[in-house]
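These notes are about the structure you will find just below.
Excluded from the complex is one protein chain; the other protein chains are retained at their positions.
Here is chain A:
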């Protein structure tokens, strides 16, 4: 090979890379419509929040949050691919464009918000909890002195362990795992006295992994409540709006008393707010870059927030969680519908 040929060989990939760099950047909405699939980050298996069922069909509260966006954008609740991600993969996966939405039990924190991701609107409120075997006879944080705690990395819980330990002078001994299932197995094998994570996930673990779920007790680690919030990439405001209002649709539908069963009747409602919400009076959908009936389609396909909750984590599920903080604001909870107008 001559020297010129060698140089040409080297220059070619350089030139192509330069060219690739110069292209027009598509918005996420354009990308998703072109692909005709929505790609969502998912957990590595937290039944009730996000896990495939026996037939490989993804189910869960976070999963249905994603399906709501798919209905809004693609008019098909099944046009979603779920990518299971570990706690530490999830944020880079969102930042680099591997996934479009991250609805995976992600606590809204200032450090995350300031570091390249945008939070939309909370889809679940809860406290961080400890789970311990009842046989140890401990049911509150103050009694946990000297306990070993299984912790998984890639979560805010590592910091909670430290904060709680310092606050109550408990000298907790953390055993930190890189992998969610390793931390859970280590807890059930007895390596640790307690397992710490979000209380909802603890209920899920207890219902799905414990031989006898009644042998374990879950109690709050702190008095603070976290807002678990689906996030999108920083910098695409239109996409953030679409995701935010798709989630809000579920909550607002419950506040309006609209269910999967009565949504067709509600189309004839005389209440102007409901008419605007369902798109009978146009304007909301087009403002977001969607069709005007997007809220109608979401409720028709999935129901309202209350229905989604009961089906996945509430009394209609093995988790049997109370609505608690996740009840509507007028029923003592924190779920608050924004104005659809």
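Observations on the model:
We adopt the following convention: contacts are C-beta pairs under 8 Å (C-beta built on N, C-alpha and C of every residue); 3 or more make two chains touch, one makes a residue touch a chain; residues count from 1.
The criterion applied here is as follows: contacts and distances are computed from a predicted model.
Remark: of the listed names "ABC transporter permease subunit", "Cytochrome ubiquinol oxidase subunit I", "NADH-quinone oxidoreductase subunit" or "ATP synthase subunit a", the one matching the undisplayed chain in UniProt is "ABC transporter permease subunit".
Touch with the chain that is not drawn comes from one residue among A:29, A:186, A:258 or A:335, which is A:186. Only one of the listed residues, A:168, A:234 or A:275, touches the absent chain: A:234. Residue-level contact of chain A with the missing chain is found at 3, 6-7, 10-11, 14, 17-18, 21, 87-88, 91-92, 95-96, 111-112, 114-116, 136, 144-148, 151, 153-155, 158-159, 161-162, 165-166, 173-179, 182-183, 186, 189-191, 193, 233-235.
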